[in-house]
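The structure appears right after this line, and notes come after that.
Note that one protein chain is taken out, while the other chains of the complex remain in position.
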Amino acid sequence: MSTNISQTPSERLREVGLYAPGDAVLSVRDLNVRFNTENGVVHAVRGVDFDLLPGKTLGIVGESGSGKSVTSMAIMGLLPETADITGSVRYRGKELLGLSDKAMCKHRGSDIAMVFQDPLSSLTPVYTVGNQIIEALTVHNPIMSKQAKEARAVELLRMVGIPSPKDRLKAFPHEFSGGMRQRVMIAIAIANDPRILIADEPTTALDVTIQAQVLEVLHTAQEETGAAVVMITHDLGVVAGMADDIMVMYAGKPVEKGTVEDIYYNPRMPYTLGLLGAVPRVDTANKQSLVPIEGAPPNLALPVTGCSFAGRCPLVSDACLGGEPELLSVRVLANRPNTNGTDAKTAASHRAACIKAEELGGETDAHHIFRAPAKPVSKFDGVDRGEREKVLELKDVKKHFPLLKGALIKRRIGTVKAVDGLSFDIREGECLSIVGESGCGKTTTLLEIMEFHPDQQGEVVISGVSNKVATDSKTKMAMRKEMQMVFQDPTGALDPRFTVYEVLAEPLENLGMPKAAIKKRIMELMRLVGLQPDHVNRFPNQFSGGQRQRIGIARALAVNPKLVVLDEPVSALDVSVQAGVINLLDQLRAELGLSYLMVAHDLSVVRHISDRVAVMYLGKIVETGDVDEVFDNPRHPYTRALLSAIPVPDPNLERTRERIILQGDLPSPLDAPRGCNFATRCPVFAALPAAKQEKCLTLEPPLASEEAYGQEFACFFPDGEIDADMLVVHT
Amino acid sequence: MTNIIDPIAEIDESRVSDGQDVVIAKSRIIFRRFMRNRTAVAGLFVFLALFLFSLVGGFLTPWNKDTIDPYNIGMGPSPDHFLGTSQAGIDLLALIVEGTRISIFIGLIVGGVSVLVSAVYGCTMAFFGGKVDAIMLFILEALIMMPAILVVAVATSGSGGLKNLPSWLLLIVVLLFFSWMGTARLVRSLSMSLMQRDYVKAAKYMGVPSRRIVWRHLVPNIGSLLVLDFTRGITGAVLAEVAFSFIGIGIKLPDVSLGVLIGQATGQVSSFPWMFWVPLTVMFLLTGSLAMMNDGLRDAFDPSSSSIGRAKRTAVRTVKKTTK
Partner (left out) sequence: MLKYLMKRSGIYLVMIFLTTSAGYFLAVSSLKPAVLEQEKIPRPTPEQVAASFRGLGLDPAKNAWERYVDWLGNIVTHWDWGRSPNGASVNAEFGDRVLVSTRLFIASIILTLIIGVALGVYSAARQYKFQDRVITSYSYLVHILPAPIAYFLVQLGAISVNEAVGQRIFFVTGISTPGIDPGWPAFVDLVAHYAVPTFAMTIFGWAGYQIAQRQYLLDNVNADFVRTARAKGLTRNQAIRRHALRVSFIPVAQSIAFTIPAIFTGGFFAEAIFAWPGIGLWSIQSIGLQDVNVATATLAYGSVIFAIGAILADFATTLVDPRVRVQ
């Protein structure tokens, strides 16, 4: 690890001193990171500057490959020795870059601590949780007594909300759920009261309800320790309520910096504008198309000439290609009347790397700039739902698995009711989404539909063909023509040994289509999903994630199905790419009159794309109806909690809104109680008087509709008070 | 959720869009990578040379393995006998040509057939699953449990009905019997994980018949494993033949093999050293060349490994992790 040798230390010191606030806990100046790879030297971070003030939160927002995680690892000194790091990272004025691993260890874990993305692999599987927390204490407090360390570990576990912390000290990581493990990670990070806490996508791997819990724990942790927080995320919603300042990174460089208000309400860089327009909102019924950002980030193994975003920017002009724009203060604009009333001081800290920053302001409409397509209209949109044909109908479908315990001997200890009596239908031209936490049975439902086997429990009817009569391969084949599937991971869904042509030809050959017709159809499909037809001879790994997902969609459409089953179709994609795929799905549905059955955990995407929604909990639908009715007036407490857990990319709203924080994880389906199976976590149930609770515990609420509301829901007390303990408002 | 996209793949993608749109066939890439590995190419070369030697080496000497030269008994290398003669007066070169041929022959047959058996057995287990899988796995484990060496000894030393077969054929049969289980298990677990891949599911949901899925999606993906195992199997069989024949339970005279030649010579290492060291060297060349080839093949097939700049590889892997 070398520091920038072109400057003498005193020169650098002076430069840093010039504009680093004296009280900053962390000052990063001109941080550059290069990696040697087989494809050449990748310049992953290209000049990052920021100051972190005590107790403040900085959000670093960017997509994969933007260099945000590499930045955090460089600060922590955790990059491999082969990485070339230059610039300056100062902790309370002390230079950290260039310190030996041993010297750096004095700071890691005590002054600067970090929480990583994947809680499942971040804890050592062979040591107890207590052991791992105590290790963090021992490293920095060698003289602390064993009892004191244990007491502190218990205190830490309690602080991060782990029930009966004393007993849990002896538990191993595999005995905890993902959310619980992330709490343990936070406990380890705050063990020595760090001044800086870096959280790298801490909730990305978690369910929304668990995400809300963990964000809450992070909030508490920050309050308890007074640490400054660096929050790294791709999700603009997650940081909206937490951060004081935001830095948007693109292609290894900060492209816009400012207070949250600056960034969310007054973005000056087309990339930020695009990102904000690319995320659908869960809290509005506005069904405008999303802002698509076409193209892919530049290859950082090649030198960047001109603006790194120029290749994807709709406002690009010749001047943009001349040189990389610097991150300049947009102070000049403060003189102009500002729509959001930001004062001169905040505007001074607002910097953007765009030569057109001055032309863009609060009123600029990203949809307009990025030429978002108009919302497509389907021929079915005008037709009443009751008059449309059913393309899919489920009648009391059940899927029960035996639950086996023991890693070596399997013994049956019960039955998991993964799907327990599901009935719904999908009409022509509509999109039904199934939502719920992981483990609620939504994916099992899709698989049950795709299996389409006469031995299944319950009936699946696809375009009038029931699984009960689908005994011969001919009927099955006819069904396969009506329904196709798009998978979550676009890479895994395409055989790496097939060219795109072969991928798309597979379903057509299977139908026995002649060669010439196949070729014609494939060209048609490529154009349909917005890919260049002359790319058919390429292999999937030569495409970006978004393009691969388009290939997956093209394959599903090859046989002209009526219904497309979408399993988390955009969750593996970057935000800017997501928008393009969502728009494509919207457009295809309108043009081809398709119906969709979608499973998604991202309720914003669900709200944007669906007509109807079904909320699942432990194998059952707890609420279903038109998406706007359900999302605007959720009746079931679970739906209410789920919706309130979604962070919204709107700082003012995010800071003031109430949210329901559900206690604990999704219970094991085995422990499902006799009555309402949500009672164990229900915020309404917790506040009910004992007499009423009795009803929830003994009777199973039926899925029924109520006057004045369009949706059906399964709850006895939809208007009940929410338990105060589960309600959180940040002021 | 943002990152399932491999940054390396993205770099590839941008490189492609920079201009040339060339699609190179997989087999050519593998061939190229193999040829780039010098050790592997050297191994291939040595192996081919030995193979050729075992076929046409007989023409290098007027003697054959059955002819006794009564004037040269137990003589060191001389112009008459390039490698000397045995204590029975048989030309060593002729013996070695014969022995190498038998050893390579055993290796090729056992390596080839056991790969086929393990592929069929492993795929069958993975494909049917359930009871069929459990029973076949039980048989497989029972075979692993059997000490192969005893069975070899019984089969080749017995005076029963098996006595009529030539010893090399008997050895092939027994070695085959005990050589395929490890690979079969690997094939099974690999096929099982392949069946879980989304692209196999996609084909299934398209209504593609199982036979075709196995042929188009499974077989090409376990192909590299099988090729690797073929060379490993040859090495294993050659080694087993030498070991068994060495202690006198494999190939029996009048058949000769490298193991027989080495084993026979142990008694007189000090008086007839060439009788011991020459066949031992040939065996080393044979197993060594196969091991070198195997190494190169593994590199060529494994997309994550690379025959150039290996030391940098770890750095790349960490970068991939950290950019998530």
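So that you can tell them apart, the chains are marked A and B in the order they are listed, and the count of residues begins at 1 in each.
Methods note: a residue touches a chain if its C-beta (ideal position, glycine included) is under 8 Å from a C-beta of that chain, and two chains touch if they have at least 3 such contacts.
Quantities reported herein were computed from a predicted structural model and do not represent experimental measurements.
Of the listed positions A:Lys68, A:Arg108 or A:Lys399, the one in contact with the omitted chain in the full complex is A:Arg108. Among A:Leu97, A:Ala136, A:Val529 or A:Leu588, only A:Ala136 touches the chain left out of the display.
Chain A residues in contact with the hidden partner, per the touch definition given at the top, are 76, 78, 101-102, 105-110, 113-114, 116, 118, 121-127, 135-136, 139-140, 172, 174, 185, 188-189, 191, 406-409. By the touch criterion stated above, the residues of chain B touching the omitted chain are 138, 141-142, 144-151, 153-155, 157-163, 235, 239-240, 242-243, 246-247, 249, 259, 262, 266, 269, 280, 283-284, 287-288, 290-291, 310-311, 314, 317-318, 321.
Rule of thumb we're sticking to: only the chains that are shown with their structure count from here on.
Contact residues of chain B toward chain A in the complex are 1-16, 21, 23, 26, 197-199, 201-203, 205-208, 216-217, 220-221, 306, 308-309, 312-316, 318-319, 322-324. On the side of chain A, the complex with chain B involves touching residues 35-39, 42, 44, 63-65, 67, 69-70, 73, 78-80, 82-83, 117-118, 201, 204-205, 234, 296-299, 301-302, 450, 476-477, 480-481, 484-485, 487-495, 497-499, 506-507, 510, 534-535, 537-539, 541-545, 552, 555, 559, 571-575.
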